[in-house]
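As you look at this complex, bear in mind that one protein chain is not there, while each of the others sits in place.
For clarity, chains are labelled A, B, C, D and E in written order, and residue numbers in each chain start from 1.
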Amino acid sequence: MLLSLSTWCDIEAYLEKSRSLIVPIGSMEQHGPNGLIGTDALCPTVIAEAAAKDDPEILIGPTFSVGCAQHHMAFPGSMTLRPSTMIAAIRDWCDSLRRHGFEQIYWLNGHGGNIATIAAAFAEIYAERSLSDPSSAPAALSLRQRNWWELPGVMATCQRLHPFHDGSHATASEVAVTYAAYPDQVRDVVLDPKVAPEGGFTDAEHYRKQFPDGRIGSDPGQATVAAGEEIIAAAAKALREDYGNFIDKN
Amino acid sequence: MLLSLSTWCDIEAYLEKSRSLIVPIGSMEQHGPNGLIGTDALCPTVIAEAAAKDDPEILIGPTFSVGCAQHHMAFPGSMTLRPSTMIAAIRDWCDSLRRHGFEQIYWLNGHGGNIATIAAAFAEIYAERSLSDPSSAPAALSLRQRNWWELPGVMATCQRLHPFHDGSHATASEVAVTYAAYPDQVRDVVLDPKVAPEGGFTDAEHYRKQFPDGRIGSDPGQATVAAGEEIIAAAAKALREDYGNFIDKN
Amino acid sequence: MLLSLSTWCDIEAYLEKSRSLIVPIGSMEQHGPNGLIGTDALCPTVIAEAAAKDDPEILIGPTFSVGCAQHHMAFPGSMTLRPSTMIAAIRDWCDSLRRHGFEQIYWLNGHGGNIATIAAAFAEIYAERSLSDPSSAPAALSLRQRNWWELPGVMATCQRLHPFHDGSHATASEVAVTYAAYPDQVRDVVLDPKVAPEGGFTDAEHYRKQFPDGRIGSDPGQATVAAGEEIIAAAAKALREDYGNFIDKN
Amino acid sequence: MLLSLSTWCDIEAYLEKSRSLIVPIGSMEQHGPNGLIGTDALCPTVIAEAAAKDDPEILIGPTFSVGCAQHHMAFPGSMTLRPSTMIAAIRDWCDSLRRHGFEQIYWLNGHGGNIATIAAAFAEIYAERSLSDPSSAPAALSLRQRNWWELPGVMATCQRLHPFHDGSHATASEVAVTYAAYPDQVRDVVLDPKVAPEGGFTDAEHYRKQFPDGRIGSDPGQATVAAGEEIIAAAAKALREDYGNFIDKN
Amino acid sequence: MLLSLSTWCDIEAYLEKSRSLIVPIGSMEQHGPNGLIGTDALCPTVIAEAAAKDDPEILIGPTFSVGCAQHHMAFPGSMTLRPSTMIAAIRDWCDSLRRHGFEQIYWLNGHGGNIATIAAAFAEIYAERSLSDPSSAPAALSLRQRNWWELPGVMATCQRLHPFHDGSHATASEVAVTYAAYPDQVRDVVLDPKVAPEGGFTDAEHYRKQFPDGRIGSDPGQATVAAGEEIIAAAAKALREDYGNFIDKN
Partner (left out) sequence: MLLSLSTWCDIEAYLEKSRSLIVPIGSMEQHGPNGLIGTDALCPTVIAEAAAKDDPEILIGPTFSVGCAQHHMAFPGSMTLRPSTMIAAIRDWCDSLRRHGFEQIYWLNGHGGNIATIAAAFAEIYAERSLSDPSSAPAALSLRQRNWWELPGVMATCQRLHPFHDGSHATASEVAVTYAAYPDQVRDVVLDPKVAPEGGFTDAEHYRKQFPDGRIGSDPGQATVAAGEEIIAAAAKALREDYGNFIDKN
């Protein structure tokens, strides 16, 4: 069940039985010569929708599609929020959902560069309550973020499919997920070098100097639609369980 | 051509021939008992993608999907940014695109409640340059917003299809556009009253008191897939022309 | 009755019978070679004070005198707030008035460039309440903005007095209003061209390139003290009615 | 010469011979049972205009009329900015003036509660330059604030006119200045007690508890139009000298 | 009793008998050729700890060590907060302490450049309460700032010890206090000129031009460990009394 494709009456009914939802969160940033700029937003969206397809009791919110990607800004098409802006926006999304009675929000993340700022945003939201007099504090929220590739069992699937050079940015696995979702976007590009270098980085200029075509440690030439379908299936299944545990605990 | 489904190399090539793009911007908010919460984000996205389908030289950015909808917050599922947050986010999107050399950004808007804040964001962005010493000012940007229903000829199409009670929120026309895009989401709901009341509003509580089921002045029971397809076609054609004029003028 | 010329005891007594007031809001910005920089602040102030003169039951707040005028910054003497600053300031003014029990605030605006940011500020203020738990939300406020030239009947008066080339910036009508209020400031300047060009604009540099002496579409050489007096009288009368309707509706 | 009553051409000419101006800054806040809410904005405005009347080479900017008055908020009609808002607004005013080439801004202050925030705003503005690489820093500004009652010789005049109980809020002297400027606003009110209590305060509730009618240490029943005229004359003369010294030093 | 060296159980017990504490606040900024960069943070810390040593009923919070020092930024090692940042940080510290039931916070200040911003921060904190509906306002706080050199009797001690050229920045007295606290940091530097010049300043560049080695009006070559010990003793004693009066009054 997708929030964007529901009526308010649907959500009113949903809130009778559940106080939780999943919100995909990603980024618009370069993913090397054969990866899509939307990769990190597409992956959690595709996986969340796959998980919800099998279960009408899971609500998926709109995708938070532009995240923290300052380090990719030397590659055309990349977009970023400043972390302070992203904290304000996540807070507004959470305040909105709390207003309707949602109590647990599970953010399914698709971008490593978002992790810190999402966590900072959670602390900003919790702080409002933690610093208030209990009598006038806003209602409690329980927030969780999970990277889709860290869902139980998913990394094992990725490693089985791409035992070598899956990499850490523009990975074969994430590119495969997008190819499975958009088969007409499969790119046949010669990657040079075949396997990208590894290392650390600071700002956009430094990143591009280290990683001239944008990839880190990966050979996404391995990505196939079939592999992507397998990963989506594994991740959707794991998400249903992990989200179920999150709700039960609260 | 969609930014999210492009590689950075695609965008690098695009920038050789164009310095402009279209960014759909909408809202997540109630649209009455038979309209989808995502309506205002879906409409400009669907229209922009239809316009770009016929023309590989038009680039469509990601959809800015949650806007200013504080007045809808008494209806479950509605989401809003505070205007100050929205200004910061639009500024970050524009700063990102300017970094790559984009010079014109055309925002195709789907929500009346966004208009003021988008304009304020443009002024905030322009002010940075207008208040700077010319020698160290950031590069010039030309920003335009256009409501899809105000594209030349579109309103005439809507009025021809729904001569009575198209309304001003949860209109028959916008609901029709979403039905055309998502035919499996057509809702068969009895609207009571058939035509919603009209009037003004302030905050969420006041809005719901005035408009108990969320609609303003509309009878969206008239919405059909066929009408939606006609509107999309008219709007896509008009968008191509209007966007072309915008680029040419700059 | 002017807030600035009242004692707190006067306002305490006023609040026994009314919970409303009018706040003039304008701008400090160039108005061409014969128009005053303060024009947009002076016009609503003069009109509001004229309206209140005939009615001791209308309270006029202080004039919010510097607004959003980034596009005029290439002309010496123009001043602007960033929209984010203006939103914060309008919020503080409204919070202050609400603290005393005011429930309706009618902003009489003198500057087209303010409209969007004023509306965004209203949404920011309403959002605080719309996102709050109803039990701890701040008291409801009803906010209205009205451009003085759009008060019922005023535009007709202006067009009768200046049937040709009243224009859209540094209009003959607004210059006339200031001349009526400050007859010693009537300027005898040769305007070249007599009628200024029309068009759109983005930032300050672009504006000045389009409109070299600052005017848009106007011939303010037509402005006279007599015409200004007529406009003030018409606007003051219309304001009394429009404000009365605003209060009654709430 | 008043900025609000000048054209941009006037200011362009002015900047040929001077890079300085005076900006009155005040507050809208209770001034006891016989003092006007606008007192602190009116006093510096009246004094600055008196000083400029005798000297066409002094430019007076618009009055910054609502300041920091949180402690007066328990008295109807008082208005306040949050200090963070006031800092942003003063920064925008200074950025605007610097854009045109102004190099010295002399703020003539009418409210003790503004002093700290004005100084903090100056530091915020200076910090932008002090933290920048010298090669890309904004142009230097020289900022000064002066309380009108601390202009050389003014306090002596006030003490001569009101040797006893001039007080520290709603003083006889400041009330006299406003009476001189607005003789029809002279109030004949019995003050009880004749002389208000003295002491410190924190927030609005605490202030009102300490000072039930709003005055601190004063007997403004002494205020007369004649005394006000004398103070205005003394202050205008002192301002011309003090401002002259400020300019010369820079 | 130091907060940083207490357990939460210690503070829980302390709050049974007191609702007050002292927080030292200073700066990291150049103090001339023989003064330490930490001088303004060290002085109030040393004095507060000396005062608390004799009285287990005085609680000392952590030192707020980086303040407003934009004007010192042309000297290596100086650090500054922007005033807007400092206001936010002081607000968070106060919100934190209020959450536990603290009602009075006495800030012992070591830096003249902090005074305005600390006062602005107090107004920002008070404003939250002054602008709220009394029924939902946060608990009252009473805030005080005191410069250590203005504690009763301290200036007299300083003047007795350094009757000539104590100065106003990098004073002999403050350098002496740090030498007493860190005798191994006594510097034997030839100061040239022996007595530094006096005057005003704006930003960092201007400051360094006026005061080439950083000192203002002082000859800190006079500073000795013995003098520092005497000042610390006098200030600690005065602090105990002044803080006692502050608590008693509330």
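One rule holds in what follows: a contact is a pair of C-beta atoms (placed from the backbone, for glycine too) under 8 Å apart; a residue touches a chain by one contact, two chains touch by 3 or more.
This one's a predicted model, so the numbers in the text were calculated from it and none came from an experiment.
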Visible contact partners (per top-of-document touch definition) of the missing chain: A, B, D, E
Listed residues E:66, E:143 or E:196, member touching the removed chain: E:66
Sole residue of E:3, E:140 or E:225 that reaches the chain not shown, by the stated touch rule: E:3
Chain not shown: contacting residue from E:18, E:96 or E:132: E:96
Touching residues (missing chain, whole complex) on chain A: 68, 70-71, 73-74, 80, 82-84, 87-88, 113, 115-121, 123-124, 126-127, 129-131, 134, 140-143, 202-206
Where the missing chain touches chain D, by residue: 130-133, 136
Absent chain, residues of chain E that touch it: 2-12, 14-15, 28, 30-38, 41-42, 61-63, 65-66, 73, 75-82, 84-85, 88-89, 91-93, 96-97, 99-101, 182, 185, 187, 189, 214
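Note that only the chains that are shown with their structure count from here on.
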Where chain A and chain B are represented by their mean Cα positions, the distance between them in whole Å: 24
For chain B, residues contacting two or more additional chains: 73, 80, 82, 84, 88, 130-131
All touching chain pairs, where touch follows the definition stated at the start: A-B, A-C, A-E, B-C, B-D, C-D, C-E, D-E
